[in-house]
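Remarks on the structure that follows.
Yeah, one chain of the complex is gone here, protein chain that is, but the others are all in their spots.
Letters A, B and C name the chains as they come in the text, with residue numbers starting at 1 for each one.
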Amino acid sequence: MNSALSRRLAFAGLFIAVTVAMLIPSEGDVRVAPETRQLYEWIDSIPPGSQVIVSFDHEASALPEIRPLALALLRHCFERDLVPIGVSLLAEGTGIGFALMDQTADEYDKTYGEDYAFLGFKPQFIAAILSMGESIPATYPEDYLGTPIDSLPAMVGVTTYDDVVGVLSIADGSMTTHWVEYGEARFGVPIAGAVTAAMITSYDPYLASGQMVALMGGLRGAAEYEQLIGIGGGGSRGLLAQSVSHLYVLAMIIIGNLLWWRARRRKGKESV
Amino acid sequence: MRRKLPQIIVAAVGLIMFLVYFSGHPTAQRVNQTILVDYWQIIFAFTLIVGVIGFARSNLQQIQRGDGRFFRIVSLVGLVSMPILALIGGINAGSPFVWMFDHVQAPMQATVFALLAFFVASAALRGFRARSVPAAILLLAATITLLARSDVGGATIAWLPETAEWIRAHPSMAARRAILIGIGLGSLTTSLRILIGIERTWLGSER
Amino acid sequence: MIDWGTIIAGLLTLAIFTFLYGDNPIYRFAESLLIGVSIGYFLVITWQNTIVSLLIKPLVSDGRIGLIIPLGLGLLMLSRFSSRLSFLSRLPIAVLIGSGAGVAIPAMLDARTLRQIDATIAPLWTDGGLAIGTIVVVLGVLTTLAYFYFSRAQTGSLGRISQIGIYFLMVFFGTTFGYTVMSRMSTFIGRMEFLLVDFLRLTQ
Partner (left out) sequence: MLVPLTAWIEPDRLPILIAAIIATAIVLYTTYHRRSRDRYRMRPIQGLQAVEDAIGRATEMARPLLFTPGWGGDIQRPTTIAALNILSHVAEKTSRYDCRLLFPTHDPVIMSVAQEVGREAYIRTGHSDRFQADDFAYVSSSQFGYAAAVEGMIARENPASVFLLGTFEAESLILAEVGNASGAIQIAGTDSTIQLAFFIVACDYTLIGEELFAASAYLSQDPAILASVRAQDIMKVLIVIAILTLLIIASTVGWPLESLSAP
């Protein structure tokens, strides 16, 4: 079979498998991974009224995975009456982060400026993280909407990382690393991460060493978190399609190996 | 002079930034803040302008030459339309600028990202062969991880999730930690070389 | 009312998917548009958040004259358009590179080296017997470090040790591959959800 054809067949198979799985309704409980529970318990232990920085360190492309994670976390924050302060290290996280906070705040009748705030984007992430550690008001003289931040009740008493409980980095890439290596290492601010599944293993050493307080990831992590807070959402949907797609990839690996073995045996016979 | 002065600046700024790390003194903090916010961020913004002008210029040249004219024009229209929309309607929720982001940029980006799912499938079919012991180990670890995180209708093998978690927290984490240490050292020595002035690649030509 | 936003988003989504069959003008149109729009978006956001909020406003309304220096350095970047003066752009780049290197040294030493060494150290045996997890971690860290040792040929005992390091690396790559597959599939499922639910309205 030529390679262009086999590629297209593999593509078509994935399309069909996922589409079919999505049209079948599915429900059910999932096993909650310990790391997801750890993040849940960390947020649950924060006293109401405390400010926490929520950093939207992702782009629009990762939304399918990021959105359920962010929504579950923001809902938990608002339910516990925490005061999330939104920032973004990537330009595209800005609009998305603001929209997500807006949406969840509405669900819990929270008022902008009092119960939460959104400061927006600063380019050059390392510089942004370090300069917030020296002074948040100097880094963000005004919020995303152009209001001077000293007029926002939500920002009262917040000048450096010492005045917040921690940073919750919602990331689709390595931005959380920079929070750990510059924010935590230098200013000692606790870092928790909610990241795409792909990124999760790269943060394992930081979790193991205590440089991160908690870490969860992926659509699956979002589904687990939704189960913990008892609010269904995007994570729980699509889980069947997710599992089917995993099995599809495993099938591809097995078929690829079988074909290769057969070809090798045939070649071996010819040479004998 | 054309090479000396930049090198002096690098060494001076680098040393200052290095030293203020160890100080919590208000003066040190102010210096830190000035360099990080005023210098770093503002200079970056100007380099972006340079990049954008370069992009526009090279596209215009190619339009004149006639290669891919239509597509170059599409790019330029896209590029110019965003600042214009921002000027007209601002950048807050509900503005045309945000509409463009939500309905043009974001869906396309997410779809380019989604192409990856297909490339993963074809790479799995073509590339992952148990050719050698290391390759077989890679495949085994991948299989355990994937199976542990797929439960169709609640059906999973009982010991699988815990095994997968143990692998991730121990052997896998250990290798990642060693890579982290190694890259940390690599970054450290490169940074030191830049400050000392041994590393001059970034300076480019003599002219 | 026709929801033009969803229709446009849906068509553009399909246009990108056509690349799976091969490069074609429809894809190329979408790609060109994406490149242009994304540069425009980034330019606007950076202009608003940096040039306006950190430079123009503080300089004009608060009279922070000191900002003239970074402004001047920034303007020097524009010298790149002249081949005679382009060397001037090295000065602002020097500020970026110098400060980046300066902040990286302590960060790399602390976050990546000392803290990770610290986390590796734990008793290898306790009252309950050997601490298997710790032993595996220590073995993994040391053998993988040996693989990244460049000063000697990987033969003899160093070769054997670093071979074990390769096995650990492969476990890491395998685990990571598994998680990455999950991520990529989630993204694809997300796009399909948009196509099936919002665009084609085939399901709820």
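Brief remarks follow.
Rule of thumb we're sticking to: a contact is a pair of C-beta atoms (placed from the backbone, for glycine too) under 8 Å apart; a residue touches a chain by one contact, two chains touch by 3 or more.
Fair warning: this is a prediction, and the values are worked out from it, not measured in the lab.
The chain that is not displayed touches the following shown chains in the complete assembly: A, B, C.
Considering A:L14, A:A91, A:A105 or A:L250, the position touching the chain not shown turns out to be A:A91 (whole complex). Considering the whole complex, the residue from B:W99, B:F119 or B:W166 that touches the absent chain is B:F119. For the chain missing from the display, the contacting residue among A:L14, A:L152, A:V165 or A:A185 is A:A185, taking the whole complex into account. Contact with the chain not shown here comes from a single listed residue; of C:V60, C:L85 or C:I117, that residue is C:I117. In the full complex, subunit A touches the omitted chain through residues 3-4, 7, 59, 61-62, 91-92, 124, 126, 172-174, 185, 188, 198-199, 201-202. Take subunit B: the residues that touch the chain left off the picture are 18, 21-25, 28, 44, 47-52, 54-55, 57-58, 61, 105, 108-110, 112-113, 115-116, 119-120, 122-123, 126-128, 138, 142, 176, 179, 181-183, 185-194, 196, 198-199, 201-207. Although one chain is not shown, part of subunit C still touches it, namely residues 16, 19, 23, 28, 31, 34-35, 37-39, 41-42, 77, 80, 89-90, 93, 96-97, 99-101, 104-106, 109-110, 113-115, 117-118, 120-125, 138, 141-142, 145, 148-154, 169, 172-174, 176-177, 179-180, 183-184.
FYI, only the chains that are shown with their structure count from here on.
The touch graph of these protein chains is complete, with an edge between every pair of chains. Each chain gets a centre from the mean of its Cα atoms; for subunit B and subunit C, those two points are 3 Å apart. Averaging Cα coordinates per chain places subunit A and subunit C 14 Å apart.
Within subunit A, residues 11, 14, 61-64, 92, 122-123, 127, 130, 186, 201-202, 205, 208, 220, 242, 245-246, 249 each touch two or more of the remaining chains.
Of all residues in subunit B, those touching 2 or more other chains are 21, 36-37, 40-41, 44-45, 48, 101-102, 105-106, 109-110, 112-114, 117-118, 120, 124, 139, 142-143, 146, 149, 168-169, 172-173, 176-177, 180, listed in ascending order. Within the complex formed with subunit B, the residues of subunit C that make contact are 5-6, 8-10, 12-13, 15-17, 19-20, 28-48, 50-51, 54-55, 66-67, 69-71, 73-75, 77-78, 80-81, 87, 89-106, 108-109, 111-113, 116-117, 119-120, 133, 136-142, 144-145, 147-148, 165-182, 184-185, 187-188, 190-191, 194. Interface of subunit C with subunit A (complex): residues 20-21, 41-42, 45-46, 49-50, 53-54, 57-58, 99-100, 103, 106-108, 110-112, 115-116, 118-119, 172, 175-176, 179-193, 196, 202-203. In the complex of the two chains, the subunit A residues touching subunit C come out as 8, 11, 14, 18-19, 22-23, 61-65, 67, 91-92, 94, 120-123, 126-127, 130, 141-142, 180-182, 184-186, 196-202, 205, 208-211, 217-220, 237-238, 241-242, 245-246, 249.
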